[in-house]
Each structure stands twice: as C-alpha cells, then as structure tokens.
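One chain of protein is taken out of this complex; the other chains stay put.
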Amino acid sequence: MIIVLKPDATKKQLDHVVERVKALGLKPMVSKGTERTIIGVIGPEDALRVQPLEVIPGVEKVIPVLKPYKLVSKEFRSEPTIVDLGGGVTIGGKRLAIMAGPCSVENRQMLFDTAKAVHSAGATVLRGGAFKPRSSPYSFQGLGEEGLKLLREAARATGMQVVTELMDARDIQLLEQYADLIQIGARNMQNFELLKEVGQSKKPVLLKRGLSATITEFFLAAEYILSQGNFNVILCERGIRTFETATRFTLDLNAVPVIKKLSHLPVVVDPSHGTGEWDYVGPMAKAAVAAGADGLMIEVHPNPEVALSDGPQSLLPKTFAALMKDLKKVAAAVGRAL
Amino acid sequence: MIIVLKPDATKKQLDHVVERVKALGLKPMVSKGTERTIIGVIGPEDALRVQPLEVIPGVEKVIPVLKPYKLVSKEFRSEPTIVDLGGGVTIGGKRLAIMAGPCSVENRQMLFDTAKAVHSAGATVLRGGAFKPRSSPYSFQGLGEEGLKLLREAARATGMQVVTELMDARDIQLLEQYADLIQIGARNMQNFELLKEVGQSKKPVLLKRGLSATITEFFLAAEYILSQGNFNVILCERGIRTFETATRFTLDLNAVPVIKKLSHLPVVVDPSHGTGEWDYVGPMAKAAVAAGADGLMIEVHPNPEVALSDGPQSLLPKTFAALMKDLKKVAAAVGRAL
Amino acid sequence: MIIVLKPDATKKQLDHVVERVKALGLKPMVSKGTERTIIGVIGPEDALRVQPLEVIPGVEKVIPVLKPYKLVSKEFRSEPTIVDLGGGVTIGGKRLAIMAGPCSVENRQMLFDTAKAVHSAGATVLRGGAFKPRSSPYSFQGLGEEGLKLLREAARATGMQVVTELMDARDIQLLEQYADLIQIGARNMQNFELLKEVGQSKKPVLLKRGLSATITEFFLAAEYILSQGNFNVILCERGIRTFETATRFTLDLNAVPVIKKLSHLPVVVDPSHGTGEWDYVGPMAKAAVAAGADGLMIEVHPNPEVALSDGPQSLLPKTFAALMKDLKKVAAAVGRAL
Partner (left out) sequence: MIIVLKPDATKKQLDHVVERVKALGLKPMVSKGTERTIIGVIGPEDALRVQPLEVIPGVEKVIPVLKPYKLVSKEFRSEPTIVDLGGGVTIGGKRLAIMAGPCSVENRQMLFDTAKAVHSAGATVLRGGAFKPRSSPYSFQGLGEEGLKLLREAARATGMQVVTELMDARDIQLLEQYADLIQIGARNMQNFELLKEVGQSKKPVLLKRGLSATITEFFLAAEYILSQGNFNVILCERGIRTFETATRFTLDLNAVPVIKKLSHLPVVVDPSHGTGEWDYVGPMAKAAVAAGADGLMIEVHPNPEVALSDGPQSLLPKTFAALMKDLKKVAAAVGRAL
C-alpha cells in the first residue's frame, strides 16, 4: 500500500501516519519527492484495509498495491479450474458447455419438448427457472418445487444436467436435491447471505455478474463462495447496465479475456439476457466463443409468442439448432469443441 | 398499449395480431398511417404484459401507455404519505427527519457517544448497522444481535428511534423487536424474497435505491412491499453507479423531484454513501434539502480514523452539529423545518 | 406519433391538442381508453418534431413511432452499402478490411517498418494519426502535414490505402490530398460542423462512435454526412464509457448486430482503443469478426515501449501477424474472408 501525503503536510502529520502504520505491525518506507512525500507500506495489506488511513490529517490518498481478492486470482492457482457437473459434463476444459432451455418452467409439455430439442442440437445442461426474480410483483413468479421436479425429470429423460436459480437461502436444501448446478442471479450477486450459503454447499455454483458490478466486485462476490470452501464456481457474464437502450443490457464480452487473464475460474456468457432480443443472440453467442468463453447459456422456447417470461429473447428450437451448427465452426476456429 | 407494425407487415400478420389482442379480452383499434400501421389496445394492460407481442411476426415494437407500477403512484394516492416511526417522529411532513449515527455498531461506548452527540444536534433517528453487507468477505461483518440491543438501548437513553438494515429474511423477527424502521439496502433492492417479507411486516420500511436501478425499477421494488399490504415505505436515494470516479457513487439528486412528481411516498437522501467522502457530505446534504427531500441519513463517527467501516465518509460529531445549523437555514428557505 | 393525455386532461385541453395537430397539416385520430385518451397522428412526423407538444397542458407524453433517421436506415436502402476506398479495397462485402498501423505517425522509419509488417500480414489499409486529439495539452500532438506525407508515401510503397483523422474543418483539403478514407474521431462524433464538411467531400468517411453516444445518436451523426450527399460512410465501434474500469472503455460488440439489423452501412470495430490493453485486442478482434463486423482497425507499433501515444494498446508486428492467422479461421467459420 502506498500513502501519498498532501503537498502541505506537516512533519507532525507525517510522524503520526508513520506511527499508525507501525502500530499495525507494518513497515513504512518514506520517500520525499520534489512535489509529494510518499510512504510505501510493506507487510500484509489486510491489516490496513480495515483502517481508513485516508481520513488522517495530511493524507491525500491511499493507493492499494495488491488486488483485494485472493482465492479467485491466478496468482493463487495458475491452472484453469475445471468444474465437474456430473454426468460427464465439465466446464472449463477444451469442450464448451452449452446450457439451454426456457426462461421459466411453465408446464411439463413445453419443458420436455424444449429439453428434447436442445439436447438433440447438442446442449448438455438444461436451464429453467422454478423461482423467478421478476421486477414487477404482478409478473409470473414461477412454479416452485413442482418446477424443480419437472426439470429433474426432463433432464433424466434426455441425459442432461440441471442448472436453476436459488432465490432464497431457505430453499437451498430443496435445490440441492434437484439441481446439478446452482445459479445465483445477477440481482443477488451481492446478496452476501446467499453467497455464504452456497459457499457451504457441495454443489457447483454459477454466479451471474450483477448489472452494475465491476469485474473486481464480481471476483469479490466469487471470493465469498470460495472462502467458505466451495471452489466449484463458474462466472457468467450476462450484460451490464449502461446508457445504451438499443439492447436491453450491454453484454460485456470484454469480461471474457479480462477474467481469463486474472482468474482461474471458468467463464460462460448469457447472450439471451445480455441483449434481450432473440435476433442478437446468435451473433453474440458466436462472438462469445471467439472471445474465449468456456460455455454459453441460451434461452429456447417452443413458442415464444406465449412464453410467460422473456419471450422476446428466446430462440425457437430450430433457430437454436442452426446456431449450434455455426457455433461448432467458430469453436473449431479458436481451438475449442462443442 | 400501442402496437406498431413493420412497414412490410402483411394483411395476414395484422389479422393475427388483432386476433391475439381480442383473445386477451381487449379491444384493438387499427389506424393505417402513411408509413406505419398502428394498433391501439384498449383495456387493462396487465393482460398484455405477460404476453410478448413483440415476437409476433410483423410487429416492430410494442409501446406501453400506462406505467408498470400502481400503488406507489400519485394517481393511486394524490396526498403525500406521512410515515410514523413512533416516538413522535414522522417522515413526509413539513419537518425533516434526520437519521444519523455510525456506519456499523462497533461497541457500546462509541455508539452511546455518537447517539448523544447526534441527538443533541437535532437528529431524531439513530442509524447503525448490526449486520453489514461488505463487498469483501475479509471485512468486518457486524456484531449481530448484540448490535441490535445496543442500538435499542442507545436510542432509549437519548429518546431517538432506530433504523437498521435487514440482510436475511430469517432475521426479520429479530429486527422487528429492536428497530422502528427496517432498512433494505441498495444491494438487496431487487432481493424480491426480502421485499415480500417486509411487505408483510407491521414496521415501516426504508428502501434504498439500487446502484443501477432506474427510478421506475425503484418504484417497482417499492410496489412489491406495498402490494403485500405495507404502505409505510420511505424511499432513499444513495447514489448510482456511473463512469465518474471523483465520488464513490453519483448521488442523483434529480431523483428527489422526480419521485415527488410521480409518487406519494416520502424520499430521503444519504449523502454519506452517495459521495463516499466526508467533505462532500455537507454541500450535498444542503442541496438535498433544497431539492425537496423529506429527510437525510448521515454517517457520524466520533473517531473516523479507527472506524471499522466507511470511515472516510463519516462526519465528526462537531462537523455534524455545524452542518445541522446550516441545514436549519436551508430548510427554512424552502419552507421546511428541522 | 402518438400523444398520450394525462388521466385528468379536460375536454378543452384535448381540443387544443387536436387543433394544434391539424394546424400542422396532420390528421389526429382520437381513441378514448378506460384509463387514458390517446391521439394517433398520421402524416409526416417531421412537422411535429420541431414542435414541443409535451409542453401543452394535459399532455402526459409524446411517443414517436418513426425512427428519427432516414437515409442511414435499412428501410431507405435494403441492400448493404459497399464502400470503395480505391486500390481494390472495399468495405462491406464478403472480404473483411483490416486497417492497421501506429496510433500516431512518429517518424519515417517506424512508419515504414510498421507499414511493411502489417501489409505482409494481410492488412490493406494503413492507419496513423498526423493530428492527434489528446486529452492533455501536454501530450504529443502529432506531426501535422509532414505526417500525412509520410503516410501517403508508406502506403504507396506497400500498396495500401490510407485512413487518417480530420480534427479541424480547415484541414479538409489537406487531408483530401493524402487520405483515401477520412476518419472522424469519437470525440468529434457530434462536431456537427465537421460532419457537414465531410458530407460535402468526395472521400469516404470512417465515423467513430462517441464515447457516450447511443446507436440512435450514432446513426443521426451519420445522417448529417449522408444528408449532405456523401453516402460512403463506414461506422466504427470503438468502446463506450461505462462504470467498468478493468478495460479503458467497454467495447460494445452488441453494436455490430444492432447496426447490421437497422442500417445498410458497413461497420468496423477498433479493439485497440475499445479495450486499451494489447492482450485483450486479439480475443476482441476475433469476437468482432464472429459477431459480423465488416472490418477491424488495429494499432501496431514496432516498439510499444517508446510509442509516443497509446503504447499499452499496440500490438507488436509479430503478434499482429499471428492474430491475422487466427482471424482468417474465424472469418471462414462465419462465411467471410480476410
């Protein structure tokens, strides 16, 4: 950590800062420049993190040198993490994982139809919401446990794994019974109680990036999970909030190479929520694979006209199947496989 | 709701849309213009909200005419809501409510010292966190129930009311015992389980705006609470996430007149979290009052140098007392009182 | 255009609005719904665009039905525009155009070295700044006309075309002498004087998206150029300003499919400025091609350590050559060629 003093800081103020640093068991190194005095601090930065040195008189700013996260960092583990979902499905290796299915589980028929269609096109994980986070209290809220059962059944029938969202810490045991991968939604990325809860679960976790979360905050949310002992975390870019309104959110594909550079965790991309419009899903799915994503999460609905949620961003099964063919080519072009 | 067809929409597509609208029990009114055909839809828009008409072939866009929220709207209740916190403290009337105290309850001594200081300067509500939402799992997480007890005691000793944050739905009964006003934090603004829970509580709720929530989404989050029967909701602007880094967040004071125009709910402003730096708290607190806010939430700490959280944005008791004197003048200038 | 009246609008207010619409030579169609009265307006919307109907008493909002741009729209021209830069280089067809070179022209040697390297790797357009827009007045400002001459010479020597930025309307004739493609930088996207000037030029124009420009505003800026008679416009996505700081800007690849859907103009992507960091350039360049971009603009410098501008985002010639090989594969996977 580096402490920069104000140009008019007094000797007394400097001494006070030095004393505070020493009191924390750290070693201050003072350098007097022509325009500023700076104090380099050697030792574990954590001690300093809890102490607001910025407020000490004479201090202009405090600059951390180390990153605030550890376990998710490539410095902690240099090899990429490969998350095993069971059933032969892994995420993070050469083979891309495609998660597909409806936004929410509406009924048995539509779920089974969709599951068969996406499986035969090459998807290996079935997605579907049983509990839905909806901005409006007047929107469809999901089927609850009945939805979970249907997901499990449809997955078993087709030979896929299940990913579904946890909304309430009280439901975790229920989800653990039915799901292979527990999703934490974007709106709960900083619901720290939920993060601690899944951190103590044995199930892998798919953590979606919050709408206004920086990548550093995204890593810190993952760190909550890893710090409880669960290292099977998959990060999911799903669009951030910006001023642009041509797309529902701004799918931030830059996050893919940034995460790959700084962390060992796998990263997947959700172009359906990220763009909010079905005809942008294909181009952005291909772009995500080209950028280095380890997988995709795509909404498919047999009849988007009557979907109870997110119809406008859902692909028809036949459009999805055509996209999968294109994705195979793009994957091969960057040394990956579907 | 207005449905705009694509310029090349066919007669058959138009007929299909008209039929779908009628099937929902609504009345379509078709207007053929020179460049576009538009269909006005008369009847309750809710029926349409669940049906994604955008995906029907030939439809260019669907434009809602009504706002998606109801109970929070001024059209539902034209008189301003005044929330009663007990102990003679109300929010939403002529008198502004000042909530002040430390970011988190650290220990008995600092809490009582702060409570006395802010009360004698004119604050009527004591704030303080017992459970802390922290971006990093390595930061101080709060004292828990012990913190709640101390808050209640310090409030009783000084004659103030208590506001504190609910982080986990499982803690609601605990909070109801100790708090007069339950805070939902910015990171939980769309934690819909939590919203439903406080919607069923008898306690008033302080709902903080999410970092990337539009005012419409802020209203929808409040609607969740009102729709469960709890109309004692106070909205709190606390800064949004933008590209600017000179302040920690961008305190959006525009929200004050916007909320006052569209809703009957009271609105307060938190310049401490909104700016993240103590020397901006005073000017922005005065600006909030001038803009028409019904109250303020301000962090005060007897010794910010050793605060376990948010030290840089906390005021010293004497700075707070001086600010309160200034605020009295600004309040009077806009026809309000402290 | 659709005019929505307030719920409490009076008969007299309705009549006044209807009268105003008729006075503009348009035809109002009134629909009285259960909750709102709406007025559909038929006829050329331009007449209404200049008249602020929102301010008429009783009006709640005015919703435009048509897009505010015309000439850039796919409705105006359904076939994709292919821009011819001369020398056999076109942008917008099956073959992608790769523009590469240093951020600024620093001296003859580095420019010629770079030109040779990028040309042999497959680039067909040489980029380089002679006049540099720099945020700080203390940064290197460019070589001026000397830089233009060097660019022309290096392009001639290697058989490439030249793209360079116009900063000042007074320099347009100078640029027309030396450049095959005139660039309008992001910071000048709404410098309307400059837009009109290049609109009257015979040279093709590369228009960069402003840092905070919506795609609609980007189209309107292009419309300025087309409306002056110059239809040879290439749009360039180069990153928008968001809250994220892990990359210098947020390269918004969503813009590629959005532009392709709504406009006939070609679109290229600049991953160097868009990310600001050389090791993100490769993944995002591949992603741009997969998303459907018609070309790329990439910074290459023989020795980024001593570059006078934008060193951190420049590729070494050998890294660029390796990337070009990868891009060929990705292009083929999506039916394009380099």
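Lettered A, B and C in written order, each chain numbered from 1.
Keep this in mind: a contact is a pair of C-beta atoms (placed from the backbone, for glycine too) under 8 Å apart; a residue touches a chain by one contact, two chains touch by 3 or more.
Remember, predicted model here, so these are calculated numbers, not experimental data.
Put simply, the missing chain touches A, B, C once the whole complex is considered.
Across C:224, C:280 or C:320, the residue that sits in touch with the chain not pictured is C:224. Screening C:65, C:167 or C:269 for touch with the missing chain picks out C:167. Where chain A meets the omitted chain, the residues involved are 2, 4, 7, 29, 31, 33-36, 38, 40, 42-44, 63, 65-66, 75, 241-243, 245.
Where chain B meets the omitted chain, the residues involved are 212, 214-216, 240, 242-247, 250-258, 260-261, 274-275, 279-280, 283-284, 286-292, 326, 329-330, 332-334.
Where chain C meets the chain that is not shown, the touching residues are 20, 46, 49-52, 54-56, 68-69, 133-140, 167-170, 187-188, 190-193, 210-212, 217, 220-221, 223-224, 227, 241, 278, 304-308, 310-312, 314.
Operating definition for what follows: only the chains that are shown with their structure count from here on.
One copy, chain A, sits rotated relative to the other, chain C; on C-alpha atoms the angle is 180 degrees to the nearest 5. The greatest centre-to-centre gap from chain A, using C-alpha centroids, is found for C. Averaging Cα coordinates per chain places chain A and chain B 26 Å apart. Chain centres here are Cα means. That of chain B falls 38 Å from that of chain C.
The residues of chain C that reach two or more other chains are 242-243, 245, listed in rising order.
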